[in-house]
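All protein chains but one are shown at their positions in the complex.
Presenting chain A:
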Amino acid sequence: MAVSHCLSWAATAFTAVLLFSFGSVAASHIEDQAEQFFRSGHTNNWAVLVCTSRFWFNYRHVANTLSVYRSVKRLGIPDSHIVLMLADDMACNPRNPKPATVFSHKNMELNVYGDDVEVDYRSYEVTVENFLRVLTGRIPPSTPRSKRLLSDDRSNILIYMTGHGGNGFLKFQDSEEITNIELADAFEQMWQKRRYNELLFIIDTCQGASMYERFYSPNIMALASSQVGEDSLSHQPDPAIGVHLMDRYTFYVLEFLEEINPASQTNMNDLFQVCPKSLCVSTPGHRTDLFQRDPKNVLITDFFGSVRKVEITTETINLQQDSEIMETSYKEDQMGEELMEPLKYAEQLPVAQIIHQKPKLKDWHPPGGFILGLWALIIMVFFKTYGIKHMKFIF
(Lines give C-alpha, C1' and ligand atoms only; values in the text may rest on other atoms or scores of the structure.)
Protein backbone atom coordinates (compact mmCIF):
# COMPACT_ATOMS: atom_id res chain seq x y z
CA MET A 1 0.00 0.00 0.00
CA ALA A 2 2.74 2.36 0.99
CA VAL A 3 4.67 1.27 -2.07
CA SER A 4 1.72 2.00 -4.33
CA HIS A 5 1.19 5.34 -2.64
CA CYS A 6 4.84 6.10 -3.06
CA LEU A 7 4.64 5.08 -6.67
CA SER A 8 1.58 7.19 -7.33
CA TRP A 9 3.21 10.18 -5.62
CA ALA A 10 6.29 9.63 -7.73
CA ALA A 11 4.13 9.31 -10.78
CA THR A 12 2.26 12.52 -10.11
CA ALA A 13 5.47 14.32 -9.32
CA PHE A 14 6.96 12.94 -12.46
CA THR A 15 4.00 13.97 -14.56
CA ALA A 16 4.04 17.38 -12.93
CA VAL A 17 7.67 17.79 -13.79
CA LEU A 18 6.95 16.61 -17.27
CA LEU A 19 4.04 18.98 -17.67
CA PHE A 20 6.10 21.82 -16.34
CA SER A 21 8.87 21.09 -18.76
CA PHE A 22 6.35 20.72 -21.51
CA GLY A 23 4.88 24.03 -20.55
CA SER A 24 8.19 25.76 -20.77
CA VAL A 25 8.89 24.01 -23.99
CA ALA A 26 5.45 25.01 -25.22
CA ALA A 27 6.10 28.60 -24.29
CA SER A 28 9.28 28.63 -26.31
CA HIS A 29 7.38 26.80 -29.01
CA ILE A 30 4.83 29.58 -29.15
CA GLU A 31 7.59 32.09 -29.47
CA ASP A 32 9.13 30.06 -32.23
CA GLN A 33 5.80 29.74 -33.94
CA ALA A 34 5.20 33.44 -33.71
CA GLU A 35 8.56 34.06 -35.25
CA GLN A 36 7.94 31.48 -37.93
CA PHE A 37 4.73 33.22 -38.85
CA PHE A 38 6.84 36.05 -40.12
CA ARG A 39 9.20 33.72 -41.93
CA SER A 40 8.36 32.10 -45.20
CA GLY A 41 7.25 28.51 -45.12
CA HIS A 42 8.92 27.41 -48.30
CA THR A 43 10.93 24.25 -48.70
CA ASN A 44 12.47 24.70 -52.11
CA ASN A 45 13.41 27.46 -54.49
CA TRP A 46 13.02 27.77 -58.21
CA ALA A 47 14.06 30.43 -60.68
CA VAL A 48 12.79 31.14 -64.18
CA LEU A 49 15.06 33.59 -65.99
CA VAL A 50 13.99 34.79 -69.40
CA CYS A 51 15.75 36.92 -71.97
CA THR A 52 13.45 37.67 -74.85
CA SER A 53 15.61 39.60 -77.28
CA ARG A 54 17.42 38.43 -80.32
CA PHE A 55 20.26 40.06 -82.31
CA TRP A 56 23.71 41.25 -81.37
CA PHE A 57 22.74 44.76 -80.35
CA ASN A 58 20.60 43.29 -77.60
CA TYR A 59 23.69 41.86 -75.92
CA ARG A 60 22.71 43.69 -72.75
CA HIS A 61 19.55 41.69 -72.25
CA VAL A 62 21.47 38.42 -72.32
CA ALA A 63 24.02 39.92 -69.94
CA ASN A 64 21.18 40.99 -67.63
CA THR A 65 19.73 37.51 -67.47
CA LEU A 66 23.10 35.85 -67.04
CA SER A 67 24.04 38.12 -64.17
CA VAL A 68 20.86 37.19 -62.31
CA TYR A 69 21.59 33.53 -63.16
CA ARG A 70 25.06 33.88 -61.77
CA SER A 71 23.85 35.45 -58.53
CA VAL A 72 21.14 32.87 -58.07
CA LYS A 73 23.58 30.01 -58.61
CA ARG A 74 26.09 31.57 -56.30
CA LEU A 75 23.52 31.86 -53.55
CA GLY A 76 22.66 28.22 -53.78
CA ILE A 77 19.95 27.37 -56.29
CA PRO A 78 21.19 24.43 -58.36
CA ASP A 79 20.93 24.17 -62.14
CA SER A 80 18.19 21.56 -61.83
CA HIS A 81 15.97 24.20 -60.22
CA ILE A 82 16.73 26.96 -62.69
CA VAL A 83 14.98 27.32 -66.04
CA LEU A 84 17.15 29.64 -68.12
CA MET A 85 15.77 30.90 -71.41
CA LEU A 86 18.05 32.89 -73.72
CA ALA A 87 16.64 33.96 -77.04
CA ASP A 88 19.96 34.38 -78.78
CA ASP A 89 23.51 33.25 -78.39
CA MET A 90 25.88 36.10 -77.63
CA ALA A 91 28.83 34.20 -76.24
CA CYS A 92 29.65 32.21 -79.35
CA ASN A 93 28.28 34.82 -81.73
CA PRO A 94 30.73 35.41 -84.57
CA ARG A 95 30.67 39.12 -83.70
CA ASN A 96 31.92 38.53 -80.19
CA PRO A 97 35.60 39.43 -80.03
CA LYS A 98 36.02 37.21 -76.97
CA PRO A 99 34.22 33.97 -77.64
CA ALA A 100 32.52 32.05 -74.85
CA THR A 101 32.26 35.14 -72.67
CA VAL A 102 29.52 37.62 -71.82
CA PHE A 103 30.68 40.60 -69.83
CA SER A 104 28.69 42.79 -67.55
CA HIS A 105 31.25 45.44 -66.69
CA LYS A 106 33.28 47.32 -69.22
CA ASN A 107 36.98 46.56 -69.51
CA MET A 108 35.86 42.97 -69.31
CA GLU A 109 35.97 42.72 -65.59
CA LEU A 110 33.27 40.18 -64.92
CA ASN A 111 32.41 37.27 -67.19
CA VAL A 112 28.86 36.37 -66.25
CA TYR A 113 28.71 33.48 -68.72
CA GLY A 114 31.28 31.47 -66.84
CA ASP A 115 32.39 27.93 -67.39
CA ASP A 116 29.44 26.06 -65.93
CA VAL A 117 26.29 27.34 -67.58
CA GLU A 118 23.27 25.31 -68.64
CA VAL A 119 20.80 27.03 -70.88
CA ASP A 120 17.49 25.16 -70.97
CA TYR A 121 15.61 27.00 -73.68
CA ARG A 122 17.71 28.64 -76.29
CA SER A 123 17.35 30.44 -79.58
CA TYR A 124 14.06 29.61 -81.31
CA GLU A 125 12.66 27.75 -78.34
CA VAL A 126 12.09 30.96 -76.41
CA THR A 127 8.51 31.71 -77.36
CA VAL A 128 5.47 32.95 -75.50
CA GLU A 129 3.92 29.52 -75.75
CA ASN A 130 6.90 27.74 -74.25
CA PHE A 131 7.18 30.33 -71.50
CA LEU A 132 3.55 29.95 -70.52
CA ARG A 133 3.79 26.20 -70.71
CA VAL A 134 6.76 26.21 -68.39
CA LEU A 135 4.92 28.38 -65.90
CA THR A 136 1.66 26.49 -65.92
CA GLY A 137 3.18 23.06 -66.25
CA ARG A 138 1.22 22.04 -69.32
CA ILE A 139 4.21 20.64 -71.13
CA PRO A 140 4.29 17.88 -73.74
CA PRO A 141 5.15 14.57 -72.09
CA SER A 142 8.46 14.18 -73.90
CA THR A 143 9.95 17.34 -72.42
CA PRO A 144 13.13 16.56 -70.53
CA ARG A 145 13.32 17.25 -66.84
CA SER A 146 15.71 20.14 -67.10
CA LYS A 147 13.12 22.08 -69.10
CA ARG A 148 10.32 21.72 -66.60
CA LEU A 149 9.31 23.86 -63.66
CA LEU A 150 8.56 21.14 -61.13
CA SER A 151 7.46 23.39 -58.33
CA ASP A 152 4.94 22.55 -55.64
CA ASP A 153 2.92 24.51 -53.15
CA ARG A 154 5.93 25.06 -50.91
CA SER A 155 8.16 26.52 -53.59
CA ASN A 156 9.33 30.09 -53.77
CA ILE A 157 9.79 31.07 -57.36
CA LEU A 158 11.82 33.94 -58.76
CA ILE A 159 10.79 35.06 -62.23
CA TYR A 160 13.03 37.52 -64.03
CA MET A 161 12.23 38.87 -67.47
CA THR A 162 14.09 41.31 -69.62
CA GLY A 163 13.85 42.53 -73.17
CA HIS A 164 12.00 45.20 -75.05
CA GLY A 165 8.59 46.08 -73.76
CA GLY A 166 5.88 48.67 -73.84
CA ASN A 167 2.76 49.66 -72.03
CA GLY A 168 1.20 46.33 -71.22
CA PHE A 169 3.30 44.00 -73.29
CA LEU A 170 6.72 42.40 -73.60
CA LYS A 171 8.18 41.56 -76.98
CA PHE A 172 9.50 38.05 -77.64
CA GLN A 173 12.21 37.78 -80.30
CA ASP A 174 10.80 40.63 -82.34
CA SER A 175 7.96 38.50 -83.63
CA GLU A 176 5.35 38.10 -80.88
CA GLU A 177 4.34 39.62 -77.58
CA ILE A 178 3.00 38.60 -74.22
CA THR A 179 0.51 40.94 -72.57
CA ASN A 180 0.20 41.72 -68.90
CA ILE A 181 -3.22 40.10 -68.83
CA GLU A 182 -1.87 36.81 -70.14
CA LEU A 183 0.87 36.92 -67.57
CA ALA A 184 -1.56 37.62 -64.77
CA ASP A 185 -3.75 34.74 -65.92
CA ALA A 186 -0.76 32.44 -66.04
CA PHE A 187 0.07 33.32 -62.46
CA GLU A 188 -3.52 32.70 -61.44
CA GLN A 189 -3.34 29.28 -63.06
CA MET A 190 -0.18 28.62 -61.09
CA TRP A 191 -1.94 29.66 -57.90
CA GLN A 192 -4.92 27.46 -58.55
CA LYS A 193 -2.72 24.49 -59.35
CA ARG A 194 -0.76 25.19 -56.18
CA ARG A 195 2.45 25.65 -58.06
CA TYR A 196 3.97 28.26 -55.86
CA ASN A 197 4.13 29.38 -52.26
CA GLU A 198 5.42 32.86 -52.96
CA LEU A 199 6.47 34.46 -56.19
CA LEU A 200 8.87 37.32 -56.86
CA PHE A 201 8.55 38.86 -60.29
CA ILE A 202 11.27 41.20 -61.55
CA ILE A 203 11.11 42.85 -64.94
CA ASP A 204 13.66 45.10 -66.60
CA THR A 205 12.13 46.61 -69.72
CA CYS A 206 10.78 49.95 -70.81
CA GLN A 207 7.51 50.75 -69.01
CA GLY A 208 8.00 47.64 -66.96
CA ALA A 209 5.52 48.61 -64.26
CA SER A 210 2.68 48.02 -66.68
CA MET A 211 3.44 44.31 -66.66
CA TYR A 212 2.55 43.86 -63.00
CA GLU A 213 -0.50 46.13 -62.92
CA ARG A 214 -2.90 43.31 -63.67
CA PHE A 215 -1.79 40.67 -61.22
CA TYR A 216 -4.59 39.40 -58.99
CA SER A 217 -3.25 36.23 -57.43
CA PRO A 218 -2.09 36.22 -53.83
CA ASN A 219 1.52 36.03 -52.65
CA ILE A 220 3.09 37.85 -55.53
CA MET A 221 5.64 40.59 -55.12
CA ALA A 222 6.74 42.48 -58.19
CA LEU A 223 9.56 44.84 -59.08
CA ALA A 224 10.06 46.77 -62.28
CA SER A 225 12.78 48.98 -63.58
CA SER A 226 10.59 51.82 -64.80
CA GLN A 227 7.11 53.27 -64.55
CA VAL A 228 4.55 53.51 -67.30
CA GLY A 229 5.65 56.17 -69.74
CA GLU A 230 9.34 55.88 -68.87
CA ASP A 231 12.11 54.05 -70.68
CA SER A 232 14.66 51.84 -68.99
CA LEU A 233 18.10 52.88 -70.04
CA SER A 234 21.24 50.94 -70.66
CA HIS A 235 24.35 51.35 -68.61
CA GLN A 236 27.60 51.62 -70.45
CA PRO A 237 29.03 50.51 -73.76
CA ASP A 238 32.32 48.74 -74.14
CA PRO A 239 34.44 50.00 -77.01
CA ALA A 240 36.04 46.63 -77.66
CA ILE A 241 32.77 44.73 -77.87
CA GLY A 242 30.90 47.61 -79.44
CA VAL A 243 27.52 47.33 -77.72
CA HIS A 244 25.99 48.29 -74.40
CA LEU A 245 26.78 45.65 -71.84
CA MET A 246 24.01 45.90 -69.25
CA ASP A 247 20.87 47.78 -68.39
CA ARG A 248 21.12 50.20 -65.52
CA TYR A 249 18.58 48.64 -63.23
CA THR A 250 20.00 45.13 -63.45
CA PHE A 251 23.53 46.49 -63.19
CA TYR A 252 22.77 47.99 -59.80
CA VAL A 253 20.78 44.94 -58.76
CA LEU A 254 23.80 42.82 -59.61
CA GLU A 255 26.04 45.08 -57.56
CA PHE A 256 23.59 44.77 -54.68
CA LEU A 257 23.42 40.97 -54.99
CA GLU A 258 27.19 40.59 -55.09
CA GLU A 259 27.18 41.75 -51.44
CA ILE A 260 24.70 39.06 -50.43
CA ASN A 261 25.86 35.67 -49.22
CA PRO A 262 23.67 32.67 -48.39
CA ALA A 263 23.52 33.60 -44.72
CA SER A 264 22.77 37.28 -45.01
CA GLN A 265 19.69 38.81 -43.46
CA THR A 266 19.11 41.63 -45.91
CA ASN A 267 15.45 42.10 -46.65
CA MET A 268 13.31 43.25 -49.53
CA ASN A 269 13.13 46.86 -48.48
CA ASP A 270 16.79 47.16 -49.39
CA LEU A 271 16.09 45.71 -52.80
CA PHE A 272 13.36 48.29 -53.35
CA GLN A 273 15.90 51.06 -52.76
CA VAL A 274 18.44 49.63 -55.15
CA CYS A 275 18.36 52.00 -58.06
CA PRO A 276 17.21 55.53 -57.23
CA LYS A 277 16.31 57.94 -59.95
CA SER A 278 19.69 59.60 -59.81
CA LEU A 279 21.44 56.43 -60.91
CA CYS A 280 18.76 54.79 -62.99
CA VAL A 281 17.20 57.83 -64.66
CA SER A 282 13.92 55.90 -64.63
CA THR A 283 11.89 55.34 -61.47
CA PRO A 284 11.88 51.70 -60.38
CA GLY A 285 8.59 50.54 -59.00
CA HIS A 286 7.33 47.71 -56.87
CA ARG A 287 4.08 46.16 -55.87
CA THR A 288 3.50 44.41 -52.56
CA ASP A 289 -0.23 44.63 -51.96
CA LEU A 290 -0.78 41.00 -52.98
CA PHE A 291 1.93 39.77 -50.67
CA GLN A 292 0.90 38.56 -47.24
CA ARG A 293 4.06 39.21 -45.31
CA ASP A 294 5.62 42.56 -44.67
CA PRO A 295 8.49 43.16 -47.09
CA LYS A 296 10.82 44.00 -44.25
CA ASN A 297 10.46 40.44 -43.02
CA VAL A 298 11.18 38.91 -46.38
CA LEU A 299 14.81 37.95 -46.81
CA ILE A 300 16.55 38.31 -50.14
CA THR A 301 17.67 34.72 -49.81
CA ASP A 302 14.04 33.60 -49.63
CA PHE A 303 13.94 34.06 -53.37
CA PHE A 304 17.50 34.35 -54.58
CA GLY A 305 18.94 31.68 -52.35
CA SER A 306 17.94 28.13 -51.75
CA VAL A 307 16.77 26.06 -48.84
CA ARG A 308 19.29 23.35 -48.39
CA LYS A 309 18.92 20.25 -46.36
CA VAL A 310 22.39 19.82 -45.02
CA GLU A 311 23.45 17.26 -42.49
CA ILE A 312 26.76 17.96 -40.86
CA THR A 313 28.77 15.05 -39.64
CA THR A 314 32.08 14.94 -37.87
CA GLU A 315 32.95 11.39 -38.86
CA THR A 316 35.78 10.88 -41.25
CA ILE A 317 35.11 8.69 -44.23
CA ASN A 318 38.00 6.91 -45.84
CA LEU A 319 37.95 6.62 -49.59
CA GLN A 320 39.44 3.39 -50.78
CA GLN A 321 42.15 3.30 -53.37
CA ASP A 322 41.01 1.76 -56.60
CA SER A 323 43.09 -1.31 -57.00
CA GLU A 324 44.05 -2.96 -60.23
CA ILE A 325 42.35 -0.98 -62.86
CA MET A 326 43.13 -2.78 -66.03
CA GLU A 327 41.63 -3.68 -69.32
CA THR A 328 39.89 -6.74 -68.04
CA SER A 329 38.22 -9.72 -69.49
CA TYR A 330 40.61 -10.63 -72.17
CA LYS A 331 41.21 -13.77 -70.25
CA GLU A 332 38.13 -14.13 -68.09
CA ASP A 333 35.57 -14.73 -70.75
CA GLN A 334 37.56 -17.29 -72.58
CA MET A 335 36.15 -20.08 -70.49
CA GLY A 336 32.49 -19.35 -70.87
CA GLU A 337 30.62 -18.90 -74.09
CA GLU A 338 32.80 -21.02 -76.28
CA LEU A 339 29.81 -22.23 -78.17
CA MET A 340 28.78 -18.84 -79.56
CA GLU A 341 29.88 -17.76 -82.98
CA PRO A 342 32.22 -14.80 -83.23
CA LEU A 343 30.49 -11.54 -84.03
CA LYS A 344 31.74 -9.22 -86.69
CA TYR A 345 31.67 -5.58 -87.61
CA ALA A 346 29.57 -4.30 -90.48
CA GLU A 347 31.19 -3.34 -93.75
CA GLN A 348 31.14 0.39 -94.13
CA LEU A 349 30.66 0.56 -97.88
CA PRO A 350 29.43 -2.76 -99.30
CA VAL A 351 29.10 -1.69 -102.92
CA ALA A 352 27.56 -4.89 -104.23
CA GLN A 353 24.94 -4.94 -101.53
CA ILE A 354 24.01 -1.30 -102.07
CA ILE A 355 23.57 -1.64 -105.81
CA HIS A 356 21.33 -4.65 -105.58
CA GLN A 357 18.96 -3.27 -102.98
CA LYS A 358 15.35 -3.79 -103.96
CA PRO A 359 13.41 -0.56 -104.04
CA LYS A 360 10.77 -0.48 -101.40
CA LEU A 361 7.22 -0.55 -102.72
CA LYS A 362 5.35 2.50 -101.79
CA ASP A 363 2.27 1.67 -99.81
CA TRP A 364 -0.89 2.23 -101.77
CA HIS A 365 -3.28 4.57 -100.08
CA PRO A 366 -6.87 4.95 -101.23
CA PRO A 367 -7.67 8.42 -102.55
CA GLY A 368 -8.56 10.92 -99.94
CA GLY A 369 -12.00 12.28 -99.24
CA PHE A 370 -11.33 15.55 -100.94
CA ILE A 371 -10.42 13.95 -104.25
CA LEU A 372 -13.43 11.67 -104.11
CA GLY A 373 -15.70 14.61 -103.38
CA LEU A 374 -14.23 16.62 -106.21
CA TRP A 375 -14.82 13.84 -108.72
CA ALA A 376 -18.35 13.37 -107.43
CA LEU A 377 -19.00 17.05 -107.97
CA ILE A 378 -17.65 16.96 -111.50
CA ILE A 379 -19.78 13.94 -112.38
CA MET A 380 -22.88 15.55 -110.92
CA VAL A 381 -22.32 18.71 -112.90
CA PHE A 382 -21.83 16.68 -116.05
CA PHE A 383 -25.01 14.80 -115.68
CA LYS A 384 -26.96 17.87 -114.75
CA THR A 385 -25.77 19.58 -117.85
CA TYR A 386 -26.51 16.75 -120.19
CA GLY A 387 -29.74 15.65 -118.68
CA ILE A 388 -30.68 13.74 -115.66
CA LYS A 389 -32.07 10.93 -117.71
CA HIS A 390 -28.61 9.51 -118.17
CA MET A 391 -28.25 8.91 -114.47
CA LYS A 392 -31.10 6.46 -114.45
CA PHE A 393 -29.13 4.11 -116.61
CA ILE A 394 -26.11 4.26 -114.41
CA PHE A 395 -27.61 3.95 -110.96
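Basically, a residue touches a chain if its C-beta (ideal position, glycine included) is under 8 Å from a C-beta of that chain, and two chains touch if they have at least 3 such contacts; residues count from 1.
FYI, contacts and distances are computed from a predicted model.
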item: UniProt protein name of the chain not shown, from "Phosphatidylinositol glycan anchor biosynthesis class T", "IER5L protein", "Proteasome assembly chaperone 1" or "Histidine-containing phosphotransfer protein"; value: "Phosphatidylinositol glycan anchor biosynthesis class T"
item: Sole residue of A:D116, A:D289, A:E311 or A:D363 that reaches the chain not shown, by the stated touch rule; value: A:D116
item: Which of A:S142, A:S278 or A:N318 contacts the chain that the document leaves out; value: A:S142
item: Which residue of A:E109, A:D289 or A:E347 touches the chain not shown here; value: A:E347
item: Contact set of chain A toward the excluded chain (per top definition); value: 89, 91-92, 98-101, 111, 113-120, 122-125, 142-147, 322, 324-330, 333-334, 337-338, 340-350, 354, 357
